[in-house]
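Removed: one protein chain of the complex. Kept in place: all other protein chains.
Each chain gets a letter, A and B, in the order it is written, and its residues are counted from 1.
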Amino acid sequence: MATDRPLSLFRNMAAKIAAIPMILTAMVVFVGGTFWTITYSFTNSKLLPRANFVGFDQYERLWNSSRWLVSIENLMIYGICSLILSFVIGFLLAALLDQKIRYEDAFRTILLYPFALSFIVTGLVWQWILNPDFGIQFIVRSMGWESFAFDPLYNPKIVIFGVLIAGLWQGTGLIMVLMLAGLRGIDQEIWKASRVDGIPAWKTYVFIVIPMMRPVFITTLVIVASGIVRLYDLIVAQTGGGPGLASEVPAKYVYDYMFQGQNLGQGFAASTMMLLAVAVVIIPWAMLEFGGKKRG
Amino acid sequence: MGNKASAIDMPDVVLEPRTLVEGPSGPKPKKRLSRRNIMIYGTLIVICLYYLLPLYVMVVTSLKGMPEIRLGNIFAPPVEITFEPWVKAWAQACTGLNCEGLSRGFWNSVRITIPSVLASIVIASVNGYALANWRFKGADLFFTILIFGAFIPYQVMLYPIVILLREIGLYGTLWGLVIVHTIFGMPILTLLFRNYFTSLPEELFKAARVDGARFWGIYFRIMVPMSLPIFVVAMILQVTGIWNDFLFGVVYTKPEFYPMTVQLNNIVNSVQGVKEYNVNMAATLLTGLVPLIIYFVSGKLFVRGIAAGAVKG
């Protein structure tokens, strides 16, 4: 007879056993792995990780490396442009689709399909379309504008914008879907009220709807931002980091140093910097989003 | 009961864009063929053409012979349709010295995707169920860590996982990659399942307990049969995600086990030999075909899946 309170360890035993994979993943891989990498970023590990601590040497080398600085610069340019453009395009597309139009499903299906494709496929298609000898530049020239130049993938100055074109093509559909869900989540009565009050549609969007969509914007921002930091596959497929080092990004820097340059310490230091960048975005968001809700 | 509120509640709008189905909410249009309508449809059609352009270019390029490509422009439809590039891409295209085409990568991807999808869904659904209905001490903490883990750049965890896999002797094997996919699929899938199970009426769970069902009995007899749509959503999310993966494939497997994306990249970006653009585009299209088919077939469920998976980035 179960008269006494059972040991709390054995209460819900099956649930605890079922949660073991989650606990292992969270504690060993996510927490353990992260701390391991941070720790070994202070060593001079080369081919194999060695606990030979050298302080901030790796970070000093990192920030003195022109390749890293180019990577950071590219990520900043790509990130800012991609954030602004994907928000603007995504919202405009969503607002367009929200005009009680026919064939909405068809339009949405077309705008979203690139998101089903991998970055590798995306990168390779756009590599082909932007190929100056066969693609857009060739066609415009053959139409008579002989001096037309559009070869982003071969021009170090604008190569990152070539990548941006592909990235936006792949990702804006998703932003549109998120924004559309946000628009649909807004009370129908708002539109009725604004019609009764005779407020023009654009004013309703700017002054009423957009402020109401703040939560959707924040979530979208976090999604887009954490995706940007991971930018890797697209670069590998579309430019391979070139021409020269012109389109390098941090994620590729990490991979190359860890698995090709046989300089693990440098890779760890670079990945720790990436973690730091993400933390700067995530932690304030998490505090905003969950800090207030805890009481609920 | 009252303490159901948990540390992590992703905004519903992202996880369940069910509102998409309910129809538009914007200002009401006036006449059928007003100037406003012409502008809206015109804009949308132009934009859609732009989005469709790369798919079109892939298809036409892959159906042309190399001489035609060298002469014509990439947007022109093929004068003479040939399926040669497709055959070559599938069976003969070279990566370095290996000239087996994409087919090996395709079968590798199949062998990676199926167990990864099954394992990640089974584990995450049981986890989500345990979190939603059998709340035990510390569960919220582990779950919060798991969700934050979804935002840690993969690069941070790449090497520790190499070491873990090496320790258990699975580094460089298909099964090692399956484990990696299961691990990285866990945050988002657990969140998906937990939120879904939480949304089911709690009284059903209570009724089943009064009826004498235990942890696994309730999971298999009550929860799973009620949750088939969310399992489909999770499956779509995972199949496309794992099929499209490149980084894990390249880090955790040897060339003989490379998934299709890695092999595709190696074929197209191979520096040796003459560039065969038609073969490259056929290979690209072949690789994109699996997720594209899933996308066009599953429609709204896919939208739900990617909206949920978006958090994964």
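Everything below uses one rule, namely that a residue touches a chain if its C-beta (ideal position, glycine included) is under 8 Å from a C-beta of that chain, and two chains touch if they have at least 3 such contacts.
In this text, contacts and distances are computed from a predicted model.
Hidden from the displayed complex is a chain whose UniProt protein name, among "ABC transporter ATP-binding protein", "Response regulator receiver protein, CheY like protein", "phosphoenolpyruvate--glycerone phosphotransferase" or "Lactate utilization protein C", is "ABC transporter ATP-binding protein".
When the omitted chain is restored, the residue from B:46, B:97 or B:210 that touches it is B:210.
When you scan B:130, B:165, B:222 or B:303 for touch with the missing chain, the hit is B:222. The missing chain lies against chain B, touching residues 1-3, 201, 203-204, 206-214, 217, 221-222, 225-226.
Everything that follows uses one rule, which is that only the chains that are shown with their structure count from here on.
Contact residues on chain B toward chain A in their complex (touch as defined above): 5, 7-11, 13-14, 17, 19-20, 22-29, 40-41, 43-44, 47-48, 51-55, 57-58, 61, 69, 73-75, 123, 126-127, 129-131, 134, 136-137, 139, 142-143, 145-146, 148-149, 151-161, 163-164, 182-183, 186, 190, 214-216, 240, 243-247, 251, 261, 264-265, 268-269, 277, 280-281, 284, 287-288, 291-292, 294-296, 299, 302-303, 306-307, 310-311, 313.
For chain A in complex with chain B, the residues that touch the partner chain are 8, 11-12, 14-16, 18-19, 21-23, 25-34, 36-37, 40, 49, 93, 95-101, 104-105, 107-122, 124-129, 131, 134-135, 138-139, 142, 169, 173-174, 177-178, 180-186, 188, 191, 195, 201, 204, 215-216, 219, 222-223, 226-227, 229-230, 232-233, 236-237, 240, 250-251, 254-255, 258-259, 264, 267-268, 270-272, 274-275, 278, 282, 286, 290, 293-294, 296.
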